[in-house]
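As you look at this complex, bear in mind that one protein chain is not there, while each of the others sits in place.
And then chain A:
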Amino acid sequence: MNPDDMIGKLSRPLSLRSRIGAVVALLGGLVGAVGVGLLWATEPALPGRTHLAFGLLVALCLAWTGYGSWALTRRTPLFALDQVIAGWLSVVATGLLTAAAVAVAAVRGTWVGVTGVAVAVTMTAVALVVLVRARARHAALLRRRRELEGRAGRP
């Protein structure tokens, strides 16, 4: 096997699309589970079949969360640029979740709604920390690259 064959075999774990796909699966699942769970918990009276449907939706979202976590920890971790993209996606997703939670809390006015807002705000704060750290790491690597390129270009 020559190097180009090997690079071809590594194309999947190296694909930006598959890594961002795993991030979207994790975020979508997590935000979806919290969002649907919040709706489920704040509905005053539901028939049995609707409870079942909500339960299935939450389980489906958690399954996507599990898949995304597994893919990112075991199959293909994120490089610096991916981490920045993932950070922005997290901020957007959790921001939307927070807005939805605030709307639900305002309409329902129950302690469950307020708890949902607290959870969503915490998730947004975590997402912001993730984004700040990812940007700092990306910037540090860019600085290091410039240093090394400068050193290589020096006679």
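The criterion applied here is as follows: contacts are C-beta pairs under 8 Å (C-beta built on N, C-alpha and C of every residue); 3 or more make two chains touch, one makes a residue touch a chain; residues count from 1.
Here is the rule we use: contacts and distances are computed from a predicted model.
Between the listed names "RNA polymerase sigma-70 factor (ECF subfamily)", "Transketolase", "Acetolactate synthase" or "Proteasome subunit alpha", the UniProt record for the complex's undisplayed chain reads "RNA polymerase sigma-70 factor (ECF subfamily)". One chain is missing from the display, and on chain A it is touched by residues 1-4, 6-7, 9-10, 13-14, 16, 74-82, 138, 141-142, 144-145, 148-149, 152.
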